[in-house]
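Structure, as structure tokens:
Every protein chain of the complex appears in place save one, which is left out.
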Amino acid sequence: MSDPLVTFRNVQKRFGDFVAVRDMTLDIQPGEFLAIMGSSGCGKTTTLRMLAGLEQPTRGEIRIAGRLMNDVKPHDRDTPLVWQSLALFPFLTARENVEFGLKMRGVDKAERKRRALEWLDRMHIGEFADRSVDTLSGGQKQRVALARSLVMEPQMLLLDEPLSALDANLVIRMQGVLTQLQKELGITFVYVTHSQSEAFAMADRVVIMSQGDIAQIGTPKDIYRAPANRFVAEFVGRNNILTGTVKEASSETTRLATPAGTFMVETPETEPQTGTKRSFVVSADLVSLSLEEPTAANRVHAKVISEEFIGSVVTLFLESGDGQEFKVQMQERQLMNYDLHAGSQVWLSWETENAHMLDGD
Amino acid sequence: MTGNRALNIVLGLYVLLIFIFVFAPIVFSLVFSLNSQRFPTIPLGEFSTEWYEKILADPDIWRAALNSLIVSGCSAVLGTILGFATAYSDFRYSFRFKGPYLALILLPPTIPLIIMALAMLAWLSRLGLSGQLWSIIIAHSVLTAPFAMAIIRLRLQQMDPDLEAAAWNLGGSEWQAMRHVILPFCAPAIVSALCLTAAVSFDEFAVAWFVSGLNKTVPVAILEIVQGNIDPQVNAIGTFVFLTSMTLVILAQVFFISRQIRKTS
């Protein structure tokens, strides 16, 4: 692997007594699409603002391409940011907005205009070049904001929840535009969002933050299938989390006794101690449902409580005899094979390899 | 609901009455300036431009007008600079003693003008600055700055706070961001503040009277004329004064206040 483009080493950021980022160590590789995800106040935007130089770290080091950046002023960096509010200059036209950064860098007028128009064309909004940005639609403004940052030809683009103001259809379109752009340009995107679907749809790697700490770093698949801890498992949602006592652990599998029954779980890298309390997750879409008792090692008898449709995907909410809740996700047409209603008794089962043990209880 | 309608009519007439009270002196001043009577009353005398001819031929009035122009122009520029800097500091920074800092600029209008006049007279003559046009300009800058501050602060309130940071992010230094983002964004408010502070300075007479020495401004000239006797010249001067003030206020309105009202509604 090549040298990282960005390194955070034990970075802390405090605002008075409030710790926004606690002790962050993170590498960002050149050319990767990294999403930083978390709920509001988790420190994700502060992290991004530190990269742009809009906040100085209280402690620790931030390096970009090897250069220590802690005290470098925002305008001496090459880290254009696409703002949540877009922050387009309302008194300028679309083209003048795109030219702004070049003007600040002292690029001459003709060259500025040429490059701005080139980027506006590339974003398919060339025809609006001389319109005031106030008159543009949400999607068009978004494209102006992207062009304004990318015309600087940066090696890294920062994006702070850029799609949060758009309606659902436009978000999907812009996700396509962004991933396409990132591939074509081959530069690093650091994308801050609270939206799991945006992060998982676009990013190569996802950083999940919670209360100023990194909860997990990994590919979307890692995080989805193998959440590191209870926070991530709950944050990602659609997970069944069961807690119990370790009865027996081998290098392959661990047997865990929970109130809902005894289940086999894949043993993590460090073997759990017998007698300790541990939790594991099974993703809702990896739980099978049957009317007859299955032969699988992990099975539980449960009662249907309710169902929820989102498009063609349906989530069933169930409860086992002891009160443990379960979620099962499947396609609607699969569900039609069963004749279910609230109160129906069914069997749930899953493969041991799909049961993933969490760190801590 | 006829009772309600009757009440609305009564209240409407009442509001009209208030407006008559407020605008009667303005209207009568205009009417009497074109009236031949030495002591104007109803029925009106003949139409006459005598008073206008008189003041236009009076070199003292011309000198006062020139003085007023210089004073209100310079005070407006100074007051607006003071107001802008305060509004921007308040918008951009939080710092210790910000309350006293803001009080320092916002308090002057709450002190009666006659007291400010006495204090300015005593202090400026102590500093050797009294009796010149500059003395009035300095005093007026202090008196008008809060108006400019209020207008510009309101405008900054409407600005996306990320806008300035966006300029830095795109490679602009703090001064460049000021020049290319903050100033253009505030431009309508700045013009509006210039007009309003000029209008305030143009009409201020107490402080100007005390510290001006021999350099009379228009309101001071009026004050000295009316001290003596009834002279309808004052109505003619008054008309010019009103026209000037109104032009400034309406310009301010066009540039900013109307925009402000539309935005907040």
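Chains: A and B, in written order; residue numbering restarts at 1 for each.
Throughout what follows, contacts are C-beta pairs under 8 Å (C-beta built on N, C-alpha and C of every residue); 3 or more make two chains touch, one makes a residue touch a chain.
Note that contacts and distances are computed from a predicted model.
Chemist: Given that one chain of this complex has been left out, which of "Nitrous oxide reductase family maturation protein NosD", "Spermidine/putrescine ABC transporter permease", "Anti-sigma regulatory factor (Ser/Thr protein kinase)" or "Monovalent cation/H+ antiporter subunit D" is its protein name according to UniProt?
Modeler: Per the UniProt record, the undisplayed chain of the complex is "Spermidine/putrescine ABC transporter permease".
Chemist: Which listed residue (B:Val71, B:Ala166 or B:Val234) would be found touching the missing chain in the intact complex?
Modeler: With B:Val71, B:Ala166 or B:Val234 as choices, the missing chain is touched by B:Val234.
Chemist: Tell me which residue among B:Leu34, B:Val142 or B:Leu156 touches the hidden chain in the full complex.
Modeler: For the chain that is not drawn, the touching residue is B:Val142.
Chemist: Could you list which residues of chain B touch the chain missing from the display?
Modeler: 8, 11-12, 14-15, 18-19, 21-26, 28-29, 32, 39-43, 82, 85-86, 88-89, 92-93, 95, 101, 104-105, 107-108, 110-116, 118-124, 126, 138-139, 141-142, 174-175, 196, 199-200, 203, 205-206, 210, 219, 222-223, 226, 230, 234-235, 237-238, 241-242, 245-246, 248-249, 253, 257, 261, 265
The rule is short, and it goes like this: only the chains that are shown with their structure count from here on.
Chemist: Quick check: how many Å separate the C-alpha centres of chain A and chain B?
Modeler: From the centre of chain A to the centre of chain B is 56 Å.
Chemist: Quick check: in the complex, which residue numbers of chain B touch chain A?
Modeler: Touch list, chain B to chain A: 160, 162-163, 165-173, 176, 180-181, 184-185, 187.
Chemist: Would you pull the chain A residues touching chain B in the complex into a rising list?
Modeler: By the definition above, chain A touches chain B via 52-54, 73-75, 79-81, 83-85, 87, 89-92, 100-101, 103-105, 148-149, 152.
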